[in-house]
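The structure under discussion appears below in the form of C-alpha cells.
Apart from one protein chain that is not included, each protein chain of the complex appears where it belongs.
A, B and C label the chains in the order they appear, each numbered from 1.
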Amino acid sequence: MLQTAERGASTSKNAPHEKYLKAFRIMFQTRIFEEKLASLYRGGLITGGVYLGKGQEAVSVACGLFLQKGDVFAPLIRDQAGRSAFGEPLVDVARTYLGSRSGPMRGRDGNIHRGCPKAGQLAMISHLGAMVSVVVGKLLAKRMKGEKGFIGLTTIGEGGMQTGATHEGMNIAAVERVPLVIVATNNHYAYSTPNDRQFACADLVDRAKGYGYEGSSVDGTDLAQCLEVISAAVKHARAGRPPQLVVASTLRLAGHGEHDDASYVTEDIKRESFAQDALQRTEQFILEHELVDREGLQQMRAELAAEVDEAVATAQQEEAPVGSEEDWCAVSTRELADEPTLAE
Amino acid sequence: MLQTAERGASTSKNAPHEKYLKAFRIMFQTRIFEEKLASLYRGGLITGGVYLGKGQEAVSVACGLFLQKGDVFAPLIRDQAGRSAFGEPLVDVARTYLGSRSGPMRGRDGNIHRGCPKAGQLAMISHLGAMVSVVVGKLLAKRMKGEKGFIGLTTIGEGGMQTGATHEGMNIAAVERVPLVIVATNNHYAYSTPNDRQFACADLVDRAKGYGYEGSSVDGTDLAQCLEVISAAVKHARAGRPPQLVVASTLRLAGHGEHDDASYVTEDIKRESFAQDALQRTEQFILEHELVDREGLQQMRAELAAEVDEAVATAQQEEAPVGSEEDWCAVSTRELADEPTLAE
Amino acid sequence: MSVTYLEAIREAQAKLLRDDDRVFIYGQDIAGKFGGAFKATKGLAEQFPGRVLNTPISEDAMVGTAIGAAMEGMRPIVEMQFADFSSVALNQILNNAGTQYWRTQTPCPITVRLPSGGTKGSGPFHSQSMEGIYSHYPGLVVLTPATVEDAYTMLIDAVAIDDPVIYCEHKYLYYHLKADALPTEKLPIGKARVVRPGRDLSIVTNSAMVHEALAVAQQFRAEGIELEVVDLRSVKPLDTATVLASVARTGRLLCVGEAFPWGGVTAEVIARVATEGFHLLDAAPARINAKDTPIPYHPNLWSEHRPNAKTIAAKVRQVLAE
Partner (left out) sequence: MSVTYLEAIREAQAKLLRDDDRVFIYGQDIAGKFGGAFKATKGLAEQFPGRVLNTPISEDAMVGTAIGAAMEGMRPIVEMQFADFSSVALNQILNNAGTQYWRTQTPCPITVRLPSGGTKGSGPFHSQSMEGIYSHYPGLVVLTPATVEDAYTMLIDAVAIDDPVIYCEHKYLYYHLKADALPTEKLPIGKARVVRPGRDLSIVTNSAMVHEALAVAQQFRAEGIELEVVDLRSVKPLDTATVLASVARTGRLLCVGEAFPWGGVTAEVIARVATEGFHLLDAAPARINAKDTPIPYHPNLWSEHRPNAKTIAAKVRQVLAE
C-alpha cells in the first residue's frame, strides 16, 4: 500500500511543519494502539465495538494538535490520534474499551463514547451530528462568561454531514458567530455506503458558502497539508473569522468497526490517491528527509508500544464495575430520583 | 406602497409571459379572498389562525401554474395563490377555515393544514421542512411505478430552511435524483425573527451547490420574473436535470398570522426594493401596457369577489362537525384500533 | 393587581435573569419587542440585553446549544414555540441531556419550556401534551404546573435544579388563570398537592385537567359527595406517597389526563397505585384521557376529544357505583 514518492510530492517540497514530528509520534502510537485494540478484540477481550481511525490519523492528529487549554474538542469515532494530541491519557482509552470501573466512563459507556467534559473533551453520543450544537453552546457560554481566545473543534464524516443535526448545528454556529472549526473527513464510505448514496454535490466543501463559513480542502493522506490547513482554520477561528469548514479526503483503511471486513470497498477506490496511508507517507517523508533514521524509528516504536502496553496492562488489572454496587441514579439531584424502588 | 415605474423597469421591457394575465387573475383573487378571511377572522368567525400570503402572491402563483396532472405540489402557509393555480377549489379553503364538515379536512384540521393528496396536493404538517422528503417519496414511487414526465414542487421560507428536516429532504432528493423544485421565499422574517438570527450566508441560493442542485434567484415582487424563473426550474426538473432551488426575495406584507400586528417590521426594510407589493406592480404593468383597462380590472374584481363570496357563503351554510357523530379512529384498519372503549 | 399564569412565567424568568448571571433564554421569536409567540418573555430582551436570544428554526440545535452552555456552567432556558415542535429536539433531550450526567458526571441544568396542551382551534400540531414521552426516559425531571403559584415557583426551582427539566406549561391556563399576587410560599419540586380534600373518591390529575376536576368536584358537592383532587405537579419524579395517602383516605381512584390514552401519566399512576396500594382500593380504579386520534382543530371535536367536566363526572359516577 506504500505509495511512490511522486504521489507524496507536494509534501516533500516544503520544510516540515514545526509540529510534524510530534504529530508523527502521535499517529504512530495511535496505529500501534489501534492494532493492539484490534487484537484484543479478536481475542475476545473487548466487549462491544472497536472503531479505528486507520487512514485518517493525519487529519485527526491535526485536529487535536492546535487546541489549547480552554478550547473545546468534540471528537468522533475515528479520532484516536486527535484525542491523544488533545491530551487524553492512553490509559483512559484502554479503560473505556476494557470496561474498567476506574475509567472516565466507569463501564457505563464504552469504546469511542468517552470523554472528559471538564478537560474540554466532550463524550460523543452516537447520533451523528448531535455534538455540533453542543460545541456551539460551550463556545457561546464561554463568550457570555467573558472568556477570550478559545475555539471549538469538532469532527464529522461525509455520512454524518447528511443528518439534520449537523445542518442545524453548523448553521446556528454561524448565526452565533462562535469560533468553531468543523473538520469533515470524506473517507468515501459511511459504514458500507459509498458517496453516491450519501450526497450529490461535487465537493462537500461547497457547503461552506451556504452556511457563511470559510471552507478549505485538504489531502488527508498528507500530514504536512493537514497541519497547515487545520492550523490555519484554528487560527482563523481564534482570530474571530467566521466558522471554518475543512474537508479532508481519505479512504477508511479499516472496517467500519473491527467486526466488519469491509469487503464492499472496491479495488478501484483503493488505487485512488486519497487511498494512501497517511502514516506510511509520513514515515517515508521522515526517512527521505532524514528527520529520523530507521533505527530511530525502531526505537520510537519500542517506546510507544511500551506505553501502549502499559496502558492496557493497567486497565486490565483494574476492577470491572459491579452491578450490585452501582449507583443506579440518572439525575444528579438525588432527592429527585423517581422511586428507586420501582427498579429492582 | 405602490412603487414607481423605474423600480418595476425590468418587467416593463419584456413582452408579458403567456400566463401573465392568468397569473394576475389568481393573484388578484387571492388578495380578495385573503382580505375576506382576515375580515372573517376579525369578526370572530374563524377559530384558530389565519395566515396570509400578502406580498408573495407572484412567487406562489408561479409555483402552482406550471404543474400538470400527475405532478406533486406541497404548498406551505403563504401559498393561497399557488394552491388556487394548482386547482384547489376556493370552497375547500373556506370550508377548512370555517370548519365545515364537508371540507377536505372535515374539521379535523384547519386553515393552511389542508390538502388533497389524491389530487396531488399534500396537506402540510406544521413542522417546517417535514414535507420535503414526503414529496421525494411521492416522486420516487412514481418513478418506480413507471410514470413519466412528472415533477414535484414544494415551498419553504428562509426560516424553514434552517430545519434539519429541510436539509435531509433536500439532500435525499439529490441523491435519488428525483425531479424536485424547491422554491424558498426569503420574505425577510420568520414570524418576528429577521434574517440575521436565521442564517449567516450571503444568499440562500448559495446552498444549491452544496446539495448538487441548480440554483436560481428571483425578484419575488416581479411577476414576469417569477413566471420565467419558476417555469424554467419546472422545465429543467421535468427534463431530468438535478433538483432545482429557486430563492425568491420579498417582504411579508402581513403579520405572521392575522393575530400579529408585525410591529417588529422595521421602517427601513419597508423601503427596500423587495418590499414592493407584487400585486400592485403587476396591476400597474397591466394598466401601463393596456393589457386590461381600469374598467376591465373593476369588472374582474367584481367577478372574482363574487366567486369568493360564493365560496364563503357555501361553506358558512354547511354544517359543522359534531363530536358525537365523529369517527374517532385514527387507523384505517378498523379492527386494529386499540380498545376504542378506553377513550370515552 | 392580579397575575396570570403567563405573567407568572414571565416574572419568574425576569427574577431568574435578575438574580443569576448564568441564566439566559434561548428560543424562537422570544427577543426584541415581540417577546415570544405567547409573550412569555415580553420586555425581557430589552431589560436584559444579550440574555434573551432569538434562534433559527432549529429545535435540535437550540437544545444542543443549551446543553453545551449548561455543561459550561450556564443555566439556559429553552422556549419551544409549541411543545409539539419539541419532537424534532427529542433526540437531544432524551439522548444527550438525559444521559449526560450518568455518563460523564457533568450536570446538565437546562430547562426546556414546552407550551403544552389543547386550546380551541389549535389542531393536531399545536395542542400536544408530551410529558409522558419525556418521563419515560431516564435522567429528566418533568413538571406540569397547574396554578399561577406553581408556574412561578416551579420555574424558578427548575432552573436551580442541576438536572435537565422539562417544564410543561399549559397554554389554556395562560390567560384563564389569575392569582392575586405572586406567591411567597412554595411546595418543593417532586411533591404532589391535595388541592381539594375529599372523602369519597380521589381524582389524581395534572396541568389543566386539575381545573376540570375541581369543577366536577364542585358539582358533586351539591349531592353531598366529596371528591378529593390531587394535583401531581411533577410527573417525574411522581409523588406516589401523596397519591397513595389520598387513595387510603377515599378508597377510590380516577386518573384524568389530557394526553393520548395509551400509556402516559394516567397509566403510570394507576400502575403505581395498583402495585403499591392495591389493598387501599375499594373499587376498580379508572382513568380518562383524550381520545386516540390526533387532536382535532374544530372546537366541536376538540371539546369531545379531551376529557371534560361531563365525561369526568360520568366516570366518577361509574367508580362510585361500584
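Definition applied: a residue touches a chain if its C-beta (ideal position, glycine included) is under 8 Å from a C-beta of that chain, and two chains touch if they have at least 3 such contacts.
Note that the coordinates shown come from a computational prediction; the quantities given were computed from them, not determined experimentally.
S.K.: Taking the full complex into account, find the residue in A:Ser39, A:Ser126, A:Ser273 or A:Gln298 that is in contact with the omitted chain.
M.R.: The one listed residue touching the chain not shown is A:Ser126.
S.K.: Just to verify: which one of B:Leu21, B:Ile125 or B:Ala305 makes contact with the chain not shown?
M.R.: The missing chain is touched by B:Ile125.
S.K.: Among A:Glu34, A:Asp71 or A:Asp109, single out the residue that touches the unshown chain.
M.R.: Within the whole complex, the residue contacting the unshown chain is A:Asp109.
S.K.: Can you work out which residue in B:Leu45, B:Ala141, B:Ala202 or B:Ala239 touches the chain that's missing from view?
M.R.: B:Ala141
S.K.: Which listed residue, B:Gly115, B:Pro242 or B:Gly255, touches the chain dropped from view?
M.R.: B:Gly115
S.K.: What residue numbers in chain A mark contact with the hidden partner chain?
M.R.: Chain A touches the missing chain through residues 47-49, 99, 105, 107-111, 113, 125-128, 159-160, 162-165, 190-193, 197-199, 263-264, 320-324, 326, 328-330, 337-338, 340, 342-344.
S.K.: Mind pulling the chain C residues that touch the left-out chain?
M.R.: 60, 84, 87-88, 90-91, 94-95, 98-99, 102-103, 124-125, 132-133, 135-139, 236, 238, 259-260, 262-268, 270-271, 273-276, 278-279, 281, 283-287, 291-294
S.K.: Please output the residues of chain B touching the missing chain, sorted low to high.
M.R.: 104-105, 108-109, 113, 115-118, 122-123, 125-127, 130-142, 144-145, 164-165, 168-169, 171-172, 175-176, 329-333, 335-339, 342
Note that in this section only the chains that are shown with their structure count from here on.
S.K.: Taking each chain's centre as the mean position of its Cα atoms, how many Å separate chain B from chain C?
M.R.: Between these chains, centre-to-centre, one finds 36 Å.
S.K.: For chain A versus chain B, what separation do you get between their C-alpha means, in angstrom?
M.R.: The separation of the two C-alpha centroids amounts to 44 Å.
S.K.: Between chain A and chain C, what distance separates the C-alpha centroids? Give it in angstrom.
M.R.: About 41 Å separates the centre of chain A from that of chain C.
S.K.: Quick check on chain B: which residues sit in contact with 2+ other chains?
M.R.: Only 162-165, 197-199 qualify.
S.K.: Spell out, as numbers or ranges, the residues of chain C touching 2 or more other chains.
M.R.: Those would be 55-56, 58-60, 88.
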